[in-house]
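This part shows chain A:
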Amino acid sequence: MEYTIANVAPIFLAPFFAFALNCLLIKKAPKLVDKVSVLGILVAFVFAIRIAVDFTGVANTDYYIHKVFTWFDLGETFKIDMGIYIDNMGAIMLLMVTGVASLIHIFSTWYMKGDVRYERFFLYMSLFTSAMLGLVLSDNLLSVFIFWEIMGFCSYSLIGFYFEKEKAGYASIKAFMTTRVGDVFFLLGILAIWHTVGSVDFVSIYNAVQAGAFGTTVSFLGMEVGLAAFAGVCIFLGTIGKSAQFPLQVWLPDAMMGPTPCSALIHAATMVAAGVYLSLRMYPMMVAGDLLNLIAMIGGITAFGAATIAMIQTDLKAVLAYSTISQLGYMVLGIGVGSYNAAFMHLITHAVFKACLFLSAGSVIHTVHTQEMPEMGGLRHKMKWTWIAMWCCTLAIAGVPIFSGFVSKDRILGDALYTALHAGLGYKYAVPALLGFLGAFLTPFYMCRMMFLTFHGKPRDQHIYDHAHSEHLKLNQNVPLLILSVFTLGMFFSGSLTGLGKIPAPVVPTEWFKTLVDSPTNNLERFSTYTKQQFGSVDTRENRVLEKTVYDSEAMTGYAGPNPDNKDGLHHAHVEGAIASVVIVACSIFLAFLMYIRGTIDPGKFVKMFSGWVTALKNKYYFDEIYIDVIIQKGLLKFNNFLAYVDMGLYDRYAIDGWEKVSRTLYRASRWFDDNVVDNTVDAFGVLAKTGHAVLRGLQSGLIQIYFIVLIIALAIMTVWINFIV
Partner candidate 1 sequence: MTNTIAEFFYQFEGFKSLVEGMNPVTVSVLIIIAAGALVTVFMATVGGFGTIAERKISADLQARIGPNRVGPYGAFQLIADGIKMISKEDIFPRDADKFLFYLAPFICVFGVVSTFAVFPFGSGIALSQMNIGVFYLLAISSLVGVGIFLGGYASNSKWSMLGGMRGASQIISYEIPVTLSIMSIIVLAGGLSFESVLASQSGLPHNWYIFHNPFTFIGFFVFFVGGLAETNRAPFDLPEAESELVSGYHTEYTGIRFGLFALAEYMEIFILCGVAATLFLGGYNLPLGVLKGTVPEQFLQFGTILIKTLALYYVVIWVRWTFPRLRVDQLMTICWKYLTPMAIFNLVGCAVWMVAFDGKSMFDLFFGH
Partner candidate 2 sequence: MFLNLLFLTSALLTVGCSVAVLAVKNLMHACVFLLGALIGIAGLYATLGADFVAVTQIMVYVGGVVILMLFAVMLTGGKDHVSKTQKLKSLIPAMGNKTSYLIGCLTALVFFLTQGYLVSKLLGSIEVQKQVDTFSPTVQELGELLITNHVLPFELSSVLLLGALVGAAIIARPRKARPQYEEEAEEHH
Partner candidate 3 sequence: MATESINIFIPVFVMMAIAVALFGGALLAAHLISPKNPTTLKEMPYECGEEPVGTAWSLFNIRFYVVGLIFIIFDVESVLMFPVATIFKKFNELGQGTYVLIIFLSFITVLLEGIAYCWKKGDLDWVKSFKAGDRK
């Protein structure tokens, strides 16, 4: 396949044009808006399939498309290129985003039907999708940042979509402000990188890391910080904000105020994953800054903490929100333990099953008109298709073999175990691994609890149950769910049924994912041979292949992930991990079964037993209170008051009022001058004009022919003058 800008750019441009067109249509032809949106994303999907097929067709190669144009050029030192960069990871990401987004768009036409702002919803969704695809296609941090902010804006608009509700408005502001904290640091990180490298595109950064450009240190708040560590931390703070990691996770549960399809697309499948995607792109930076341990810690804490909160939630969407935070924690944990490939794999599998889960939840909520699980129960009789789809996803997220979650999460946990036990790094990594396994125990429990409470048992609120409609197979309701739930099978990602690589499946090549997506740190040198293509040129696959080479972690300053050469230890850890997690999952599901189906164990007993902890859980570990009471009230507000005093008490009083006195004096002087000198002069001109008027008025007869005669005479005089005098 040949690549020109014409078959790459439509991926991003088709949804964007759909958005632009919808802006025009929304008033004039509101009926067309949803169709245009769906069409836009489907066009992008088709182009993404073409590219993904081409990219993933040949395993064991790395391959990229990189096209740039000069965005602005202010001389040698300040020249910024914009461009498109696709490699294997980007191609898979594009396929995931367009696929999930198109299914969610289709689902939305059912879910949002009859909503007052139906058209506006599609407007935002198209803009969001185009920004997300733009982010994936970006070749540099600056355009990533631009699209990042557009997504933030869309997220803000969609969380506050039902702005009649006060809570929705506050939630949108909270989400916007919280992510802004991360974004400020992200921008700081971009500036640090630009300052060091002179360019912000990924490949230049990789080359700079390889060349050791980040070896210097900077002075930050009196401390000497390694430049790589500083920039890495800043960018990772961006990830923390966007992906709702500890300690900025507070916005995501509140973001569930938005419509459910937007939660599915933005707050489960794509936007929050964009933070992880960014960290993956900047992975060599993290390695160079020796940040992996920090990242692993944050991932582990998030994964475990969010899972604990999810256990006691009664709101259907809140459970899913905390589980999203928890799963994102796993991805970050994966990055932290150097499991680049598995983290990205978990990103993809999670996007699929979590989107499906949210859509199923939307289907349930739309049917029973409540989000509270205690009011549901026994819905499996009424909602057969949703029930099937949701169970598939639950098993996937729980990590049951055969399903995709097992494949990806188990690899993260296995790598965590290996890092803790066999990598020889001491026990720095023991805590994240332990937290990861604890989270893996909690995940099946709260997910099964949710399923049992919603679909199984007896209806707890007969009124609601009776009012729920029986479900029929509908093209824009259940079919997207079923399509997504098919892709929760692990074989689509690993090529084998169990994920252990033993039983090859006929359809998908074995372990294609592992061989395709490759950490850039495995061989950073290859990027030095790299060339950019200008817009308008034609690429073919053949001339853009990068050789894959063996692992060489010595070149890096930090720990860059499990050494594939250490086959024995790695294999060992993975087998142990797999066995451990299967056992854990089985125990966990059994426990949930006993508690919520059989009723053998009373959950209330546990609540009493851990009453202090449960109170903390109910208050979400007091994060909101800490932020508002301590940081904002005690810290920022005081600082604010101080600044206000400086402004009003000092600056206003002395500087501005002083100026007033000076100018008042000047005004008096100038007024005297004006009254006595200038006015008289003006009057003199008036007298002059009056006199002149009396003279000139006689000439203005209003008769054209007189004017013409004057003109002719003047012309004659001029001619005479030119002829005889000059």
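In this section, contacts are C-beta pairs under 8 Å (C-beta built on N, C-alpha and C of every residue); 3 or more make two chains touch, one makes a residue touch a chain; residues count from 1.
Selection rule, in plain terms: all candidates are chains of the complex that A comes from, given by their letters.
Because the structure is predicted, anything quoted here is derived from the model rather than measured.
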Among 1, 2 or 3, touch partner of chain A in the complex: 2
Candidate 2-facing residues of chain A, complex: 705, 709, 712-713, 715-716, 719-720, 722-724
